[in-house]
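Sharing a structure below in structure tokens format, with a few things to ask.
With one protein chain held back, the other chains of the complex are shown just where they sit.
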Amino acid sequence: MGYFENIRESVRTIFEGMAITASHMVRKPYTVQYPDRIDVRVQDTLPFRYRGLLDVDLEICTGCLACERACPIDCIVIDAEKDKETREMVLKRFDIDLAKCMFCGLCSEPCPTGSIHHTPEFEGADYSLESMIRRFVKAPVVAYKPSKGPETNPEIAPILKRGLRYLDEFASPGGAS
Amino acid sequence: MQQLADRLIDTGFLQGLPRGLGYVIVVALFAFLMLNFIMLVAGVTSWLERRVWARIQSRIGPNRVGPQGSIQWLADGIKNIMKEDIVPSAADAPLFRFAPYLAMMGFFGAFAVVPFGDGLIVADINIGVLYVSAVTALVVVGILMAGWSSNNKWALLGGIRSAAQIISYEIPAALAVLTVVLFTGTLSMQGIIRAQGWAPWNWFLFHNPFTFVAFFLFFVSALAEGNRTPFDLPEAESELVAGAFTEYSGLRSLLFFLVEWGNLYLIGAICTTLFLGGWQVPAFTDSGLVLGLAQVLTFFLKAYFLVFVAMWVRGTLPRVRVDQLMTLCWKYLVPIAFVNMILAAFFAAILPNGSIFVKAGMCVFGLGLAVHFFQRVLFHLRRAKPELHLSPIV
Partner (left out) sequence: MSHAIDIDLHREGPGGLETEEMTLNMGPQHPSTHGVLRFVVKADGEVMRRAIPDIGYLHRSIEKIAEKVGYHGFMPYTDRVDYVSAMQCNQGWAMACEKLAGIEVPRRGEYCRVIASEFGRIASHLISVGATGMDMGAITPFTHAIREREYINDILEELCGARLTFNYMRIGGCAWDLPPGFAKRAIAYLDRFEPLIDEYDELISFNKIYVERLANVAPITAERAISWNLVGPNLRGSGVRYDVRRDVPYSAYPEFEFDVPVGTGERGTLGDCYDRYMVRMREIRQSCRILRQALEGIPAGPVVAKVPRTFKPAPGAVHVRVEASRGDMGWFAVSDGTAFPVRVHIRTGSYAAMAAIEELSKGLMIADLVAVIASLDIVAPEVDR
């Protein structure tokens, strides 16, 4: 390329670039001023599938341990025992170590009731590793036993509805299991 | 300024003092005022640059400290002052400590001849322009010293780059200045401004095609001397970490940044003086004070517009490589500046006072460029169909 061609091209392209940056000076900034100067909480704007901090609805947990088995990093620890007398599953411990969790979503997939699920919450910072472990079972509870027909217990029905809606999002993975 | 000092000593509040001591006091007072002014300008420039830059990049920029973040620079300054001043154990400590002040001196000295208004100049010496290019070259000593004394290889590379760059670009800058001086016949800053008028067609920018080219040559060279993008090689972040300033922390690193942003205003001020008619305003009132204020404001706004352009350039262009920097200087800017100056000399010989037709033609050309530019901006806006937000306040 010739000497003057170089000069011409430099001037032309720089002129064009300056025009583009000038046009950006009047465009709306895209910054989201998280966390305080926003109209809607970010959590509320996230899609339904957002994989945030894990939560467990103990009311509909069947104690099947599918999530514990599915977890690739063993951050879920469940102690479930069958009560000899009542022949019911009793959950003694349901811990999720959110410091370990990598939010892959593999645990919520095989859950039969949608009990373990991701919430849109993502503000999980804490001061110690110990406090990152969410202990969902405070006192031993009896695991949920799915009824044959539609759920009739008015306390559990809405929770189960939410859980099943969560499961519906998954594209019937696995099928047989 | 001597007249002012004499007046203060004869009739003002310094009455009765020995003349020598009076001068010292007046000079110290001026230096103090100027230093504070520069600090303020550099600080505000740093904030403004971040804001302009942010808008170019679809961001907001600092907007938390003070209204619209306008005292962010103060917070940053305080933070930097309170930080530990680390001198690396392998560094050449005295040089390392002294380097920022040397850089500061070089750039601050240049403000002695910046004309803020009619008579508002610290020292209207008859070689004003020459003095500026001589004194600002001191900055390079500071940066080179910083690079060398840090005992860090990245810093050394940055320092050497800076030295080569600033010394090379002195030449096209000086030649561009000479092109103007051909028409003024004086090197005094006030003299150059007085040779122009308040109206754009009386500015040297539109005086003739050669001064028009000289303006761009000078602006580009000044950007290079001020280590600004696209010539920010001495502190090229993606290559040399932070270049010559890698090892600096706290106040000393702040001083270097002060020099950079202050230099930006200096570039604007010198360009305004040489090409944009300086503080010239139409004599719309008899009141000397109002006229003086209008002059100061005009000068400040013109200089600041160029500062804005420099920020805008920084938001647009990538950085050149070291060899390309030298190629640009020695193969393009220097020959063009020489040819330009010789042609300007011919022009000055034929039409020593310029020609109204040439001036009008240049003004029309400038206007045409501006219109074309505006059209391109509109074209880009129409193509991308973005949401608009015209206000600078976000």
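Think of it as A and B in the order they're written, each chain with its own count starting at 1.
Simple rule for what comes next: a residue touches a chain if its C-beta (ideal position, glycine included) is under 8 Å from a C-beta of that chain, and two chains touch if they have at least 3 such contacts.
Here the structure is a predicted model, which means the values were calculated and not measured.
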item	value
Given B:T229, B:Q280, B:Q295 or B:N340, the one touching the chain that is not displayed	B:T229
Touching residue (missing chain; options B:P172, B:G226 or B:G315)	B:G315
Option touching the unshown chain, where B:I167, B:I342 or B:A384 are the choices	B:A384
Contacts of subunit A with the absent chain, listed as residue ranges	6, 9-10, 13-14, 16-17, 20-21, 24, 30, 46-51, 70-73, 102-106, 109-110, 118, 169-177
Interface residues of subunit B (partner: the chain not displayed)	53, 56-59, 153-154, 157, 160-161, 229-230, 232-233, 236-241, 315-324, 380, 383-385
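We take it that only the chains that are shown with their structure count from here on.
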item	value
Of subunit A, residues touching subunit B in the complex	6-7, 14-31, 33
Residue ranges of subunit B touching subunit A (in the complex, touch as defined)	52, 54-60, 312-313, 315-317, 332, 373, 376-381, 384, 386-390, 394
